[in-house]
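Input: one structure, supplied below.
One protein chain is absent from this view; the other protein chains keep their places.
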Amino acid sequence: MSGFTLDDLRTVMRECVGVDESVDLAGDIGDVAFAELGYDSLAVLELASQVQRTWGVPLTDTPALEARTPGAFVAYVNDNLTEAGR
Amino acid sequence: MRGDRAVVTGIGVVAPGAVGREPFWELLTAGRTATRRITCFDPSAFRSRIAAEVDFDPYAAGLTSQQVRRMDRAAQFAVVSTREAVADSGLELPAADPGRVAVSLGSAVGCTVGLEEEYRVLSDDGRHWLVDHTYGVPHLYGYMVPSTLAVEVAHEVAAEGPVALVSTGCTSGLDSIGHGARLIEEGTADVVVAGATDAPLSPITSACFDAIQATSPNNDDPEHASRPFDARRDGFVLGEGAAVLVLEAASAARARGARMYAEIAGFASRSNAFHMTGLKPDGREMAEAIDTALRRARRDPSAVDYVNAHGSGTRQNDRHETAAFKRSLGDRAYRVPVSSIKSMIGHSLGAIGSLEVAACALALRAQVVPPTANLRHRDAECDLDYVPLTAREHRMDTVLSVGSGFGGFQSAAVLTRAGT
């Protein structure tokens, strides 16, 4: 199973959750807080829900909210991918 | 404005574990919980599989076959509660002048069950975006517009004054009573049937609260899953039900010798303009609503004898609310009993605000504070007197009931013993 990348997350952010005009998702956003990018808790849950659907990753109940940045979110998804692969 | 205050002269309740006002009060004071594994649909595919359900037989409750066919469950709850409230008030309806009778009914999600069940049929379980209109039932439009709930209640009491469905999410039931009291204070109505109803228990409701992880996943221990203010609380437990009050102008109620449970002495609402679901930890807007409601009631914070909390049992709500009480009531916050009946009957969205006001009115009558059930582990951030587990006899003249809802709504009502 191939991993989940920051670009995959960017696609979900653009297509499903929306982007504010002032935000450049193409930039180096891995360590920028979701809040600074205009994504609140509900948006992060929606991202998790979208990834769960489109990637078929059964995300554990460890709150996705603990991922404060896109980088942490990608790591969180990959942890779940690994779990699912076992 | 005539300036006459609204008093509560009748109460009707349909609640989880208790259909009827007196069974409701008995359940609350016994500290019994009505939360259980969901039975009204198969919950096994959901994150949260528990709810506080009403065991309700519409025929036994007095509805006719056509009413049962026509009315969504939320409307059934509302009409049955209305009948009990009107009978309790001793008012004769239709009134001599039906134009002076108004309805202010709250509901957060309207006829969800009817809408979802009919959607399943029309779309053949989601197969068709272009749903098949030939399967439409005659009352389908009545499900789509939540105003139908107010229509049914208005017909029940033959109201010809202002009739409205108030829908401000989870503060609907508090706001509808505030709105009803305002109609009396401004002299538009002599009698207002005010309350709220919600019957949200359905797959779509469970799925949407699952998606935001707002409901408790404590599926192994449903009876103890609703744990407001407890350190181990992990979300709210969905509920359903209705409460309807008969409100009258105090002078008219006194003149006809009506029994008065309480006066709606003050009401206020504010919005946090912050987030559709999120709450700022400081409780600022709720505190502002409380301050304003107390000012309108001409009561000092030190006069508050009991606080009926929103107490939903989510991590952020209970913290937010505790901060709001401290901010508005000062030292009094630490000395006044605070409790959440959601610990027993769950969170019935828009209906709960009216159920809580009904509980406040009954508490004033009995001079007993209902407890917060399931509160066993102290949370450092929730350090007030939440009346854990057991009801408490307590002298009360002035009680405060608050609510907080999606959309940022924050509301507060002050009830006093009538004539105090």
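Quick notes
Read from first to last, the chains carry the letters A and B; within each, the first residue is number 1.
Quick note on the criterion: contacts are C-beta pairs under 8 Å (C-beta built on N, C-alpha and C of every residue); 3 or more make two chains touch, one makes a residue touch a chain.
Just so we're on the same page, contacts and distances are computed from a predicted model.
Missing chain, UniProt name from the options "Glycosyltransferase", "Nitric oxide reductase subunit B", "ATP-binding cassette domain-containing protein" or "Actinorhodin polyketide putative beta-ketoacyl synthase 2": "Actinorhodin polyketide putative beta-ketoacyl synthase 2". Within the whole complex, the absent chain has one touching residue among A:L6, A:V19 or A:V32, and that is A:V19.
Of the options B:I11, B:I38, B:M71 or B:A154, the residue whose C-beta touches the omitted chain is B:A154.
Remark: the omitted chain is touched by one listed residue; of B:I38, B:V103 or B:V387 this is B:V103. The chain omitted from view is touched by exactly one of B:A30, B:V68, B:A164 or B:A366, namely B:A164. Although one chain is not shown, part of subunit B still touches it, namely residues 45-47, 98-99, 103, 108-110, 115-116, 119-120, 122-123, 125-127, 129-131, 133, 136-148, 150-151, 154-156, 158-169, 172, 175, 179, 182, 186, 203-204, 206-212, 214, 268-277, 285, 288, 292, 405-409. Across the interface with the omitted chain, subunit A contributes residues 16-21, 38-39, 42-43, 45-46, 49-50, 52-53.
What we mean here is this: only the chains that are shown with their structure count from here on.
Of all residues in subunit A, those touching subunit B in their complex are 40-42, 45-46, 49, 61, 63, 65.
Residues 47, 211-213, 217, 275-278 of subunit B are the ones touching subunit A in the complex.
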